[in-house]
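The structure appears below as C-alpha cells.
All protein chains of the complex are present and in place, except for one that has been dropped.
Chains here go by letter, A and B, matching the order in which they are written, and residues are numbered from 1 within each.
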Amino acid sequence: MLPYNFKYELRLLLRSRWIQLLSILLLVLFGFSTYNGKEKVEKRISDISNAKQEVKESDEAMLKLLDSVERGLEVSVSSWSIPTSPMAVGNNHPRVAAMEPQPMAFVSTGQADLFTHYIKPTVSGDDFALNFTEMTSPVQLLFGSFDLSFVIVYLLPLLIIAFTYNILSSEKEQGSLRLLASQPISIRKWVFQKLILRFFWLSILVTLSLLLVFFVVGIQPLEWVSVLGLVGLTLCYMLFWFALAFLVNLFVDSSAKNAVSLIMLWVLFVLLTPSVLNQLGNTLYPMPSRTLMINEMREQKVEATKRQDEILDNFLRDHPEYAINDSTQSRNFYHRYMASQKVVKEALEPIVNTYEAQLQRQQTWSKKLQWLSPAIVVHESMNQLAGTSTADYENYRGQVIAFAETWRSHLMTFLYNNTPFSQQEYSSLPQFEYSPTTNGTVGLSALVLLVISGVLLVFGFVAQGKSQKRGLLSN
Amino acid sequence: MIRKTFIKENKELWRDGRVRIAFAIVVLLLGVAIWISARQYQNINEQYQIAENTERAIWDNQGEKSPHSAAHYGTYAFKPKYPLSLVDQGVDKYVGTSIFLEAHKRNEAQFSAAADQTGLARFGDLTPDFILLFIIPLLIILLGYNSFTKEREMGTLTLLKSQGISPWKWALGKWAALFFPIFIVSLLLFLITGMVLSNLKDFGVFSWQSLFSLFLVYIGYYIIFINIVLFISLKAKKSGIALVLSLSIWILACLAAPKAASNIAEAKHPYPTRQEFAANVLKDKKNGLDGHNPWSKESKMLEQEVLAEHGVDSIHKLPFNFDAYRMQKGEEHEAEIYFKHYNYLKEQYSKQTNLYQSLAVVSPYLPTRFLSMAIAKTDYTAHWDFSDTAEDYRIATQKFLNDNFAQNSSYGEWSYQADADLWSKLPKFSYEPPELSAILSTNVSSLWILGAWITISFSLFLITSKTI
Partner (left out) sequence: MITTNKLTKKFGDFTAVDNLSLSVKEGEILCLLGANGAGKSTTINMLLGFIKQTSGTAEINGLDVARNPLKTKEFITYIPENLMLYPSLSAIENLDYFSGIAGKKLSPHELTAFLKESGLQEEAFQKRISTFSKGMRQKVGIALALAKDTKVLLLDEPTSGLDPKASNEFGELLQKLKNKGVAVLMATHDLFRAKEVASHIGIMKDGKLQQEFVAEDISLTALEKAYLDTMNYKEVLS
C-alpha cells in the first residue's frame, strides 16, 4: 500500500495546491522572521563594536594625556579626571563587557530584547545596581518578536493542523471512504501512512525553505551542527503535532470537530500551559519585593556612611594586600568610599543572592515541568541554540559582576598603595571575554519529543477507539 | 423573524455539549485569572505602601547633613498599581517600578518584573486581559464559524429560502444569537471585577466609569470578531473552510500582526541602547555647565553674569553661597539635557505608535489593546506620565536643597550641614494619574479606528447577507 500512497499522495497534494501553498507560506514566514532576526543580530554587533571603538578612542586620548603628564607637561582637564588617578581610569575609562551574539542568535530573540548586551562596569558603581535591562519600548516587549522560533513554535503547528485535520474525515465527507474501507487494508495503517507521507513532504519543504532562506538572507557564518540541531528539533516538534493529528483523525469524526479539537490542543499546549506554569512558578517561588530590597540597601548605606573611618581601618587590616607598598599613608575620599562600598556590597550580598536563588528555583522548576508542553521545550531549546535564554543572560550577568570585581580590585591596588596609574600599566588592564554556556540540552529535548510522538503514534494503533467499536461507517 | 432565529440559535448552541464545555472552561479560566490578579494586586500594593513609608522615614531621619550630600543620597519614587490593572496588566511587567531620584542624574525606572522571571514569562500570563483579548475571540469563532455553513450543509437553507424569509432579518437574528452569550460572559466578568475592586479597601481610586468604558471597548472588539466570523460563514462553502479561514484571521490579528508591528517599529524607529543613551547625555553634559566645576568656561560666564546682576565685584560679596547657586544652575542645565534626550525617546515612541496605528488596518487587536491598556492606566503613556512627574519632583527637590544650601552658607563653605528637621519640610512625592476623559482624548485615534472597524465589518456582513 505504501508505494501507492506515496505516489498518489504527492499527486493529490500537488493538484490540491497544498504543496505550492505551503512552500509559499513557509518561505514568506521563514524569510520575514529570519530577516528580522538577522537585523537584530546585526544591530547588536554594531552596537558592541561602536562601544568598543569608543573605548579605543578614549583610551588613545587617555594614553596621550598620561604621556603628557609623565613628561611633566601642563594638561587642561580637571584634576580628578587625570588618568594617573586609578579611580579616574576605573570610572571614566571602563572596559566594554560585551556579550557577543552566538552564530544562531537570529533564530530566537528570547530574552535578548529585554537585556542589554554590553555594560561598562566602573570601579565606584554598585554591582547590584548595574542595570542589565535594555532600553526598549515596553510595548515591543509585550508584543514580542516575529522571530523564527515564533514561526516554528506557534505558527508551524497551525499549518500542520490545517494540513492534517481532515485526512480521514474528508474521505468520509466526500464519500470515498466506503470504497476505501472495502479494500483489504487497515484504515489505521492507511491514515498513518498518509500522515507520515504528509510529514515527510512537509519536512522536506521546511528543511529546504529554511536552508534557502538562510542562504538568501545571508546568515553568516552558518554553523552546520547548530543548523542541524535546529532542523532536527523542528522536525521532532512537527512529528509531535502529526502524532496528535493522527489520534484526532482516528478518534474524532467530522472535519470541523477535528479542527476544533486540534485547535483546542494548540491553545492548551502553546498558550495556556506556559502561562499557567509561569503563574504557578511565580506563586510557588515568589520574587521578594524589589522595592523592599531598595529600602534595605538604603539602610545599609546609611549605616556604612556613618562608620566610614572605622570601616576603612578594618578594611585595611583585613586586606593588607591592597596597601603592601604604600609609604605615604595618605587617605582621601576614595579610600573611604571604596572600602565602605565593599562593606555594603558584602552586607547586601545575601539579599541580592535571594533573587538569584529564587530565579534559579523558578528556572529549575520550569525546567522540570516544561515537559508538560512541547511548545515550551522547543522554545527553550531554540533560546539555548540562539544563546538568548534566561540562563545565558544569568551567566553573562555573573561574568560581568565577576569582571567588575576584577576591574575594581585591579585598580584598588593602585589606590591603596597610592601609586599613580601609568602608561606601562595600560596593557595589563583586565579585559572582559564572554564565554557562552555550553551545556545545551537541545539533543535531549529532540529525543524526548521523538519518544513522546512515538508513544502517541503507538497509542493510536493500540487503543480501541469508539469508531472501531461501533464499526467504522455506522452513523 | 429576528427573535425566532435568535431563540432557535441559542437553543441549538446550548444543546451542544461542546459549547457548554467551552463556555465552562472560559468562565473557569476567567475566574482563576481574576483571583490570581486580585491577589497579586493586593500584594504589590501592600509592598508599595511599606516601601513608600520606609523610604520617606529614611529620608526624614537623615540627621544633620550637607544638603548636597542628601541630594546625592537621593530618594525613591515608587510607582503605584492601579485598580484596573486587575483587568489589563498592559506593559506593567516590562517597566520598572521604582525611580531613584538623585542629584545631577535622571534615572530610569528600575526593576521590571519581567527581568526577574524565567523565559516562560514571555509566553504571557494567565491574566484577564489574555482571556479577554485572545480566548474570547477564539470562543466566538468556535461558536459562530458554522452559523451559516451548517444551514447550507444540512440543506435547511433551501427550505428557509423557499419560506420567503427576509435575509437580513435572518442574519440579524443569527448575529444577535452569537452576540448574546458573549455579551453575558463579558458583563459577568466586568461586574465581578467591579465588585472585587470596590471591596478592596484603601487601594487606589477605582471608578465604575473607567470599568464601563473598558467594557465597551471589549464589546466593540467582540462585535468586530462576530461580524468577521459571520461574514466568513456566509461566504464559505463548507464549515471546515469557514473555521480555518476564521482561525487564520485570528492568528493574523492577534498573534502575527502585533509581533510583526513590533519588529517593523523597532527597525524603523529604534531606541538607542542604554549605554548609547548614557554616552549621549554625557557628551551634552560635558559641553555645558558642570555644577561641580568652577573652572569651566560656562561657570566663569555664569559668575560674570551674577556679579553684574548684583552689582558686586566678588562672589564672596554675594548674599548667598555661589557654589550652591552654581550647582542649582548646573542642575537646571542637566535637567534640560535629560529633558531633551528623554523627549527623543518619546518622539521615537510616538513614531512607533503611528506605525502601530497604521497596522491596525489589518488587526482590530491593536487599537483594542492600546485602548484597554490606556484606560487601565497600564500603558506606556501612563508610565511616561509617572516618570515625568517623578522628574519634576526630582528637580523641585534639588532646588529645595540647593536653595537651602545657598541661603544658609557662604561661598566656599562646603562643610555646611543643614538641620535635622529640614528633610521633613520637603513636600512628599505625590502622583495623580490622568483622568479618564484625558486618557480617552489622547487615544481618540484608536477609538476612531475601532469605530471604523465596527462599522465597516458590520455593513459588510449585512450587505453580504442579502446575497444569500
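Please note the rule applied: a residue touches a chain if its C-beta (ideal position, glycine included) is under 8 Å from a C-beta of that chain, and two chains touch if they have at least 3 such contacts.
Since we're looking at a predicted model, the values are computed, not measured.
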| message | Going by the stated contact criterion, tell me the shown chains that border the hidden chain. | response | A
| query | Of the residues listed, A:G175, A:P221 or A:P350, which one is in contact with the missing chain? | reply | A:G175
| request: Give the residue, chosen from A:W190, A:F315, A:F403 or A:F421, that touches the chain omitted from the document. | output: A:W190
| task | Give the residue, chosen from A:S16, A:S124 or A:N314, that touches the chain omitted from the document. | result | A:S16
| said: For subunit A, which positions touch the chain that isn't shown here? | reply: 1, 3-5, 7-8, 11-12, 15-16, 174-176, 178-186, 190, 471-474
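Criterion: only the chains that are shown with their structure count from here on.
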| subunit A-facing residues of subunit B, complex | 18, 29, 36, 47-48, 50-51, 54-55, 58, 62, 73, 76, 78, 90-91, 93-98, 108, 110-126, 130, 134-135, 138, 142, 145-146, 238-240, 243-244, 247, 251, 255-256, 258-263, 265-267, 270-277, 279, 293, 295, 345, 348-349, 352, 356, 379-380, 383
| remark: Within their complex, subunit A touches subunit B through residues 32, 36, 39-40, 43, 47, 50-51, 54, 78, 110-111, 114-120, 129, 131-146, 150, 154-155, 158, 162, 165-166, 255-257, 259-260, 263, 267, 271-272, 274-279, 281-283, 287, 289-292, 294-295, 298-299, 301-302, 355, 359, 362-363, 366, 375-376, 379-380, 383, 389-390
